[in-house]
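See below for the structure under consideration.
A single protein chain has been omitted; all remaining protein chains appear in their positions.
Lettered A, B and C in written order, each chain numbered from 1.
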Amino acid sequence: MTMTMTEQMLADEGCPAMTAKDYRSDVKPVWCPGCGDHGVLLALTKTLAELQLAPEKVSVVSGIGCSSRIPAYLNTYGFHGVHGRSLALATGLKVSRPDQTVLVAGGDGDGFSIGGNHFLHACRRNVDLTYIVMDNQLYGMTKGQASPTSAPDWEKGKLTPGGTGINPFHPLVVALASGANFIARVSGTNANGAVPILKEAIEHPGFSLVHVLSPCITYNREQLDWKKMVRPAPVEATNDPGRAARRLMTDDNLNLGVLYKGDRAPYQPDLRSRGVSVADLEAPFQV
Amino acid sequence: MTMTMTEQMLADEGCPAMTAKDYRSDVKPVWCPGCGDHGVLLALTKTLAELQLAPEKVSVVSGIGCSSRIPAYLNTYGFHGVHGRSLALATGLKVSRPDQTVLVAGGDGDGFSIGGNHFLHACRRNVDLTYIVMDNQLYGMTKGQASPTSAPDWEKGKLTPGGTGINPFHPLVVALASGANFIARVSGTNANGAVPILKEAIEHPGFSLVHVLSPCITYNREQLDWKKMVRPAPVEATNDPGRAARRLMTDDNLNLGVLYKGDRAPYQPDLRSRGVSVADLEAPFQV
Amino acid sequence: MTVPSISITLTGSGGSGVMTAGNLLLEAAGRAGWYGLMTRSAGPQIRGGEAAAMLRLAAEPVLSHQDRYDILLGIDWKNADRFATEIPLDGDSLVVGDGEPPAVFAEAAGQQHHLELQKIAKEIPGGRPNMVALGVAAAMLGLPESVIAEVLEKALGRKGEEAVSAGLAAVRAGMEAAATLPRFDTLAVGEASQQSAREPRWNISGNEACGLGAVRGGIRFVAAYPITPATEVLEWLAPALPKLGGALVQAEDELASVNQIIGGSFGGTPSLTATSGPGLALMMESIGLAVASETPIVVINVMRGGPSTGIPTKSEQSDLNIALYGLHGDAPHLVLAPLSIADCLFTTQWSVVLAEKLQTAAIVLSDQALGQTRTLIPAQADPGLVAERLTAQAPVEGNYERYALTESGVSPMAIPGLAGAQYTADGLEHTVTGMPSSKADDHHRQMDKRQRKLEQHDFGDDWARIEGDLDAETAVLTWGSSYGAVSEAVAGLRGEGQKVRVVAIRLLAPAQPERLAEALKGVKRVLVVEQSHGGQFFRYLRAFYDIDAEMRSMAVPGPLAIRPSDVRKTLSDWS
Partner (left out) sequence: MTVPSISITLTGSGGSGVMTAGNLLLEAAGRAGWYGLMTRSAGPQIRGGEAAAMLRLAAEPVLSHQDRYDILLGIDWKNADRFATEIPLDGDSLVVGDGEPPAVFAEAAGQQHHLELQKIAKEIPGGRPNMVALGVAAAMLGLPESVIAEVLEKALGRKGEEAVSAGLAAVRAGMEAAATLPRFDTLAVGEASQQSAREPRWNISGNEACGLGAVRGGIRFVAAYPITPATEVLEWLAPALPKLGGALVQAEDELASVNQIIGGSFGGTPSLTATSGPGLALMMESIGLAVASETPIVVINVMRGGPSTGIPTKSEQSDLNIALYGLHGDAPHLVLAPLSIADCLFTTQWSVVLAEKLQTAAIVLSDQALGQTRTLIPAQADPGLVAERLTAQAPVEGNYERYALTESGVSPMAIPGLAGAQYTADGLEHTVTGMPSSKADDHHRQMDKRQRKLEQHDFGDDWARIEGDLDAETAVLTWGSSYGAVSEAVAGLRGEGQKVRVVAIRLLAPAQPERLAEALKGVKRVLVVEQSHGGQFFRYLRAFYDIDAEMRSMAVPGPLAIRPSDVRKTLSDWS
């Protein structure tokens, strides 16, 4: 195995470099063989190795779903919370512990259906989080229902026999509209291709969305075709929301790469002590 | 009082025309004198009179907040539900009773803070509802906290002493991004100006958002200035989402009028009987 | 007396087709004139992990599994040991399979047999080991080949004749291979099929039964968000409702689904949702809205292991507390629980009727064990209970009072469209017309009214199922799915001459203290059986009932089902 640049640098300095494997826990994933989420796990461990972040300095927060199982497979701190609330939990963690690198991971159902409100507000609040959404355009964990990103004519969703008949949710467009600071797309079937983008997302200050096309081979085998259909985005990332909006409005869900990179300052309350004691707060009560 | 065109037509046919007053109940509003919501109530009664809808064919659904008190002041059917869920309740009503004209009304907190997820999904589901949001950029009912639409440097929000420091929510942009079929803005201080737009919104099929600048004179008197600052949108409504996106991205919140008019078909399950009886459904259980 | 029955588990690793074999076996048993049930269990893998199909087949309808299995049949043994606690074997049990069974089974069982299922299957073109195993099972149980053939035809017919004949060949090979194995044909299939095969029967799960019960009761609008183990209720309803002129909407979350059905019901359509613990928790605020605004809704909660995300695929009765007490404020409402898979039909239907009649929220507490178990039962005729809401009628005279203080507590409800009765439904406390009010008088009157509706209604005899000896001094008090094991245990004890009574409560709220007192007349000892850790039912009984007898709590949490023998033992140990 060849060394990454960072590993080389660390090795030169005499520090033992962490490898991707060092970020993997020994828990065996429950995912189906061939599920795109395996690739995301691999990409994530490689990215963390690239960044050489100490595992105890990283927390990965998730909700519920196949994809949301990912924290336990990493050797970092993790929180596998309830369905749809990962961004809220991560927000509390990050604002009170800005020293931690906080990643949030989950599925399209978790993030855009039940979790939609936190998604909106995380984008606009712009806390320094990286949100990795493994989008398989359905609910895997509950055995194959339509999600907000399902095609309106997908007839196999078990609660929508004739297709949902409704407009799919465009996560990247909504993210931009509500203020996300970094928007990118990667493919779950190409871990190596995802690494530099994940790295950039984590390093970029503020709220970063990484949309992952992560096929569910069990409930929609056709998603295996994504592998052949994706392509690098034809243009460079923009920092102009207007231009990004135009691009994303016509985006066909298959462009990979960094699509928008903003420069808003992250939201982070100042936690430095002001030298005030609790007793000092009592004065206004005195008659 | 001169007759509207519709009233004239009805009078010609010998039907007693309904006037705006006929849509008002005899319940006295709890609103502060001078609150913009009074204007919205007036505009709505005038609009219903314009449309000559029978009061029993109209249902107005709301959440909780000063603005959400509006249903009781109308002589239509109404539901004053819990905080943030009006769109969901209205969706259930409309899809099961497509013969009713269903309006949804509430505030910026109700609709964009706690209700944000239903807003997203109502836009994309595109049920034939008209959603009237009385935006005063704060929570009036709970006595003056910041809302998602508050300016980041508004320092009077009682839970955000130094200002919220976060990006305001752009309801029109998010509505467009998530699939609303009609997007307009009116001023709560100009009831007559709002009437034709409200009328168009109600008549337009699918999900229509009417954003109302409705000043809270109690917790942010500066909003009285809106009256002087608003202007008719400089261009005609578009039906091109890309063009609308560009426009809305740079919208300063003061353009009045219809800003986007789409032509997606509304979501409405077919409720016609298929001649199947409950007993017919038992067959597959037979061994 | 316990019903003569045979219990068999099929197990195999991912892709081995164990569930298909199990389903075919159950269906064949039904055709052969038997009754029975089948439960599935699976490993943690999302799909393709090891699985077990646990069947009990019997001459009469049965409500629960036995304490032990007669046969464990392994299509293969990979990871089969993870099911060890779920499949108790003993000296009379037989383990059959391909290769060496896990030690835990080998040690427990009295007999072991090896059969080369893989090899046999390979020798048949298109043959699969699970079909061979099906043949083995059929042979041991004495199921005629003709019945298996019928079932295969029905199941595989769509795939073409070739598939059917390959399947049948494999089944035959299995039957032959099993020629030397012991027989468990105590059910005397021949006779059973003669006697009762003419009685039409159903193969149904509790979740499907809830769906059918709902539409029988008149439900025509459903909004829901999927969740294990409730999803099949919705999956059954999704295609069914449009056929009846109704609709199911998949909502963005549970906050939306419960509000959608409140909207549907406000519009006059009987409306329902189904969920499980975490989803129910999210709905509580708005269930309170249904109670306060007096808008009828039905919420089916298919319980799973708790707390929090808990154990989504396993059963527990631990959502009783939240169902009874989980609304903020004083919010009287209905809570019901089906006592068996078949009873999911009646209890759901009755819940719809009650919610509509009393204009309030009804929570139906089913659970994973009922919901996801398939059972063979006699065909269930529709008792004809249909929602009848007291609505305001045209012409409306005078000022319409939506929340009029009627004697019964139920007030005529105007449905949008009715001229002259326009009102605003409200979750704020209100006057009789629905206008918000914070006055003490209005609050007290409306609270009394909402309570009175429930107290004054005559719920009749369906509040509980009472069985056993009228002169018994010992009673078992239980609810929901625990009734199955209790009933079997008590039948066994009574078969041995002991006198015991069973009271299984179907209507949990409002409490029926007088009825229970009557049902427990003469009883000196009451064992309270439930599947929870905290004894939630026991505590509820203490809170709302005056039981003039010594009470003991037998509260056993999931994920394993309560077994009849556990109940028998607890009763016997109580001296």
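Rule of thumb we're sticking to: a residue touches a chain if its C-beta (ideal position, glycine included) is under 8 Å from a C-beta of that chain, and two chains touch if they have at least 3 such contacts.
Quantities reported herein were computed from a predicted structural model and do not represent experimental measurements.
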Chains in view that the hidden chain touches are A, B, C
Cross-chain touch to the chain not pictured, restricted to C:66, C:536 or C:570, is C:536
Which residue, B:45, B:100, B:145 or B:181, contacts the hidden chain when the whole complex is considered?
B:145
Which residue, C:24, C:280 or C:466, contacts the hidden chain when the whole complex is considered?
C:280
Among C:50, C:208 or C:316, residue touching the chain not depicted
C:316
Could you pull out which residues of chain C are in touch with the chain that's been left out?
44, 85, 255, 277-278, 280-282, 284-285, 288-289, 291-293, 305-314, 316, 318-319, 321-322, 324-332, 426-429, 436, 438-441, 443-444, 447, 451, 532-534, 536, 539-540, 542-544, 557-560
Can you name the residues of chain B that touch the chain not displayed here?
30-33, 35, 64, 66, 80, 82-84, 113-114, 116, 139-143, 145-146, 148, 157-161, 164, 218
Mind listing the chain A residues that contact the chain we can't see here?
25, 27, 54-57, 59-61, 69, 71-72, 75-82, 84-85, 88-97, 99-100, 117-118, 120-121, 269-274, 276-282, 285-287
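Here is the rule we go by: only the chains that are shown with their structure count from here on.
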Distance between chain B and chain C based on Cα centroids, please, to the nearest Å.
43
Between chain A and chain C, what is the separation of their C-alpha centroids in Å?
38
Residue numbers of chain C (touch at least two other chains):
252-253
So chain B residues touching two or more other chains come to 117, 120-121
